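A single protein chain has been omitted from the complex, and every remaining protein chain is retained in its original position.
Here the chain labels run A, B and C in written order, and each chain numbers its own residues starting at 1.
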Amino acid sequence: MIFTSDNWAGAHPAIAASLTAHSAGFTPAYGAGDLDQKVAQTFNRIFGREVAVFFVGTGTAANSLALSAVSRPGGVSFCHRDAHVIADECGAPEFFSQGSRLVPVDGKEGKIDPTNLEAEIARFPQGFVHAGQPVAITLTQATEAGTVYQPDEIRAISKIAKAHGLPLHMDGARFANALVALDLTPAQMTLDLGVDILSFGGTKNGCWCAEALVFLDSSMAGQAAFLQKRAAQLYSKSRFIAAQFDAYFESDLWLDLARHANGMAARLQRGIDASTNARLAWLSAANETFPIIPKTLAKDLTAKGALFYEWSAPRSHPNLVGEDETLLRLVTSFATTEEHIDRFVDLLG
Amino acid sequence: MIFTSDNWAGAHPAIAASLTAHSAGFTPAYGAGDLDQKVAQTFNRIFGREVAVFFVGTGTAANSLALSAVSRPGGVSFCHRDAHVIADECGAPEFFSQGSRLVPVDGKEGKIDPTNLEAEIARFPQGFVHAGQPVAITLTQATEAGTVYQPDEIRAISKIAKAHGLPLHMDGARFANALVALDLTPAQMTLDLGVDILSFGGTKNGCWCAEALVFLDSSMAGQAAFLQKRAAQLYSKSRFIAAQFDAYFESDLWLDLARHANGMAARLQRGIDASTNARLAWLSAANETFPIIPKTLAKDLTAKGALFYEWSAPRSHPNLVGEDETLLRLVTSFATTEEHIDRFVDLLG
Amino acid sequence: MIFTSDNWAGAHPAIAASLTAHSAGFTPAYGAGDLDQKVAQTFNRIFGREVAVFFVGTGTAANSLALSAVSRPGGVSFCHRDAHVIADECGAPEFFSQGSRLVPVDGKEGKIDPTNLEAEIARFPQGFVHAGQPVAITLTQATEAGTVYQPDEIRAISKIAKAHGLPLHMDGARFANALVALDLTPAQMTLDLGVDILSFGGTKNGCWCAEALVFLDSSMAGQAAFLQKRAAQLYSKSRFIAAQFDAYFESDLWLDLARHANGMAARLQRGIDASTNARLAWLSAANETFPIIPKTLAKDLTAKGALFYEWSAPRSHPNLVGEDETLLRLVTSFATTEEHIDRFVDLLG
Partner (left out) sequence: MIFTSDNWAGAHPAIAASLTAHSAGFTPAYGAGDLDQKVAQTFNRIFGREVAVFFVGTGTAANSLALSAVSRPGGVSFCHRDAHVIADECGAPEFFSQGSRLVPVDGKEGKIDPTNLEAEIARFPQGFVHAGQPVAITLTQATEAGTVYQPDEIRAISKIAKAHGLPLHMDGARFANALVALDLTPAQMTLDLGVDILSFGGTKNGCWCAEALVFLDSSMAGQAAFLQKRAAQLYSKSRFIAAQFDAYFESDLWLDLARHANGMAARLQRGIDASTNARLAWLSAANETFPIIPKTLAKDLTAKGALFYEWSAPRSHPNLVGEDETLLRLVTSFATTEEHIDRFVDLLG
């Protein structure tokens, strides 16, 4: 019953098998090999256009490189208050972009509120050097709250981005989970809605270590190869990332794994809904579930072998959690089984 | 006959097998799992003391984090003119350390010349803010010229380092190759000679992607965990690096692989020595060989399927290469076979 | 009737005279001259102990160097939401400190609320690399709201700083104004209350360009000389800053100028209080006054030659300003005359 994070799982057998299959033989280093090229073509196919793809090792790297690629002096990027870039990356985006700033925007259920976004951008009048200058907007899909932006919600944000001439970045650490939740194609969830740059995550969904920085608008990728190398994110045996992605995309494995993880979360939510001891803080659509339960029950669950993190109630949802209660974050993955879920739900009572 | 680089090889079967073996099951992320801890213990055992180990994804990351860990404002680090840090990392060490400078030091056969080193350090008088301040010395073992510093040579450099209060870093991208060439223990080649920080490379010697930043003097590691995370080098499924190292150290696989690579280089050097068409630029001890051959022969070799890079003659060896000649760099690895070598030597004539 | 900012004034005649007096003759550059040393001694005398003083050209430089002097990787500093460092320095503190972050803390009337401060610090648990690590607290005295922290209020913040092992920085761009408002000595308003580093401003109070970065705890100044030079803030003819400070401190000119500026603000506040068309947003103690007036009146004042900025209502004071109203910031200085004030008050009606 491990619900701490989807990165506590290992790698899917097909991913491991691909690494073994590609481990022999010589191939050009630093991404110039055939397999790297094949996977780059797969990205083009998936998005229905020529995109610029860079394999990197961590989601933090993808996000930080994306934001630094479009940053300028005194740069300010806007993100949700609970976004991974601002809450969990130890200042990497700021470090990569020479001290540009992340400005948190409030919004319910992990989503940037467009009105709040406009209000924050307005604090930085054009050409006013004292305040700094807006350089990007970044949203997370699926969000850190397990929810998923609807197409219209992304469109609303991208409209603001375009109005201010700002590139729109999507942190897709859980891109596949959002995709299957919405039943859209990759292009439909990004390009068609005005997303310019994507951090495409494979690690949380069954890979060992496979992230891709994707410039959907390849005109923004001009300096990316140098940014990547300078950031120590150009892998000599880059083939090892390509091999993971190759298996990941094969026969839509990635979508199947995401469907499974989301399905496990849905099953968990149904169980919580049915329990008299727990309630959902909000309904999520991807692979993270946020129940509120009595503190005593949390202790009990832990004692009985369940692993999870207690979560801070978001500022956008004050008074959500009672004094004797606690908010949990439960993350499912490709490796979560129905048995895990049912045992946990059973313990909830 | 692929001699371009040891990073054109894939992964040794035992490394691939270990990844498969460890792919199932849940384990704490970000290096907190059992396997990570086990490998950390292995590092302690190998060096005979408690060291501080951080797994990272590239040698560039290890080097850049090492130098930034000991940098200060206006910092200046000293390296060989042809060192990887200054020649092949796109300014990553400078980027990581907020613009500290790398000062090239000349020396024959890829090794820092102690007299030149002293002369360069002397250009930065203590407390003289205009020039900047020395903060580190870094040497590469085995060197980029395929040679290996003898213990006394390292000691001479470390003596200078200590005299100036400078930490001594070793770029060990080919650490194992140097170790077996000298037949020393890891501690004998580092700690006992005054090395403080080590970039311990596994990738070039049979891993996919396994590098470790090792603070032999763990008092220098105070900020390293934050440096690592901020640089996007903390891997969530860190287990995938640990699994590689676990197999790497098992039954001294790493030393066997390095012995093989060095042996192939020795076989190559014997063949070059015996050829009337080629001569060695210098004798190397690890897995890189540098012959000088007629330009026409180089074309011929390429036409017949040999892959290698032509190399710039180092500034420390002017007039080494005749007008009709070219200098080659030939790199062997765990995956090089006797047949590759013999075929190539045969073609040399 | 110019109330836009205290930096719209020029230099006090005594400052100009000192520059003239010291313009002849040769003197060692870069701060090594006698006059620089004399002024450094004056700082020691004023604070009653050996402090480490560095002359810089802008308040932004002093603040940014102060924060970078104590920063560490993933560093987070805490400031008031409306503090100059976060609102008006174009990201300089982040740039100087390699991307460390400023976290805004709410509080009424420009002052950090200690409870909010504790809550923000608590978001960064010790050793948790994902979030980053607290490295400093910075407060502004006098505040950007024209108010002045009482000694007990500073003590409350410094107590939190000490509890978390954080250095406490004071942005004293209007240090003199606060000092005379509280009738304290420099040491009483800083050292005795636990302030470690001070940005000591002279520019807004009658100098042309004279700011000092003062390490009251000189153990924090270890790298400051290199930080200053690397930031292009070491002035060759440093004497020109020293000459300004020399006149500034002579016969307590600085305190007289601040008393005058504060007195003008007090006169203005009395006038506003007496007006039926205006009210004070809050009572200030230094040289900035914040009245709320009808929008139509603001236009009228402008038409009649008054210059001022309309100000955003602070988030900590929502609903302060009615729909037909506007909030003004009126800044007085050594150059403001009673006549300016009285004419303005007269126009208020």
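Operating definition for what follows: a contact is a pair of C-beta atoms (placed from the backbone, for glycine too) under 8 Å apart; a residue touches a chain by one contact, two chains touch by 3 or more.
Computed from a predicted model, the values in this text were never measured in an experiment.
Chemist: Using the touch definition up top, pick the residue from C:I2, C:A52 or C:L168 that touches the left-out chain.
Modeler: Selected residue, touching the omitted chain: C:I2.
Chemist: Can you say which of B:N7, B:S23, B:N63 or B:S100 touches the chain missing from this structure?
Modeler: That would be B:S100, which touches the missing chain.
Chemist: Consider the whole complex, including the chain that is not shown, and state which of B:G57, B:G132 or B:G172 touches that chain.
Modeler: B:G132
Chemist: Which of these touches the unseen chain: A:S18, A:Q133, A:N177 or A:T190?
Modeler: A:Q133
Chemist: Contact with the hidden chain only, please: which subunit B residues?
Modeler: 73-76, 87-91, 93-102, 123, 129-132, 312
Chemist: Determine and list the subunit A residues touching the chain excluded from the picture.
Modeler: Here the touching residues of subunit A are 30, 72-74, 98-99, 127, 129-130, 132-133, 223, 225-230, 234.
Chemist: Could you please point out the subunit C residues that touch the chain left off the display?
Modeler: Counting only subunit C, the missing chain is touched by 2, 4-5, 7-13, 15-17, 19-20, 22-29, 56-61, 64, 89-92, 95-96, 203-204, 208-209, 226, 229-237, 239-240, 307, 335.
Keep in mind that, in the parts below, only the chains that are shown with their structure count from here on.
Chemist: By mean C-alpha position, what chain is farthest away from subunit A?
Modeler: Using the mean of the C-alpha atoms as each chain's centre, the farthest one from subunit A is C.
Chemist: By Cα centroids, which chain is closest to the centre of the whole protein?
Modeler: Of all chains shown, the one whose C-alpha centroid lies nearest the global centroid is A.
Chemist: How far is the middle of subunit A from the middle of subunit C, if each middle is the mean of its Cα atoms, in Å?
Modeler: 41
Chemist: Roughly how far is subunit A from subunit B, centre to centre by C-alpha average, rounded to an integer in Å?
Modeler: 34
Chemist: Which whole number of Å gives the spacing of the CA centres of subunit B and subunit C?
Modeler: About 50 Å separates the centre of subunit B from that of subunit C.
Chemist: Multi-chain contacts only, two chains or more: what residues does subunit C have there?
Modeler: Residue numbers touching two or more other chains: 73-74, 98-99, 129-130, 132.
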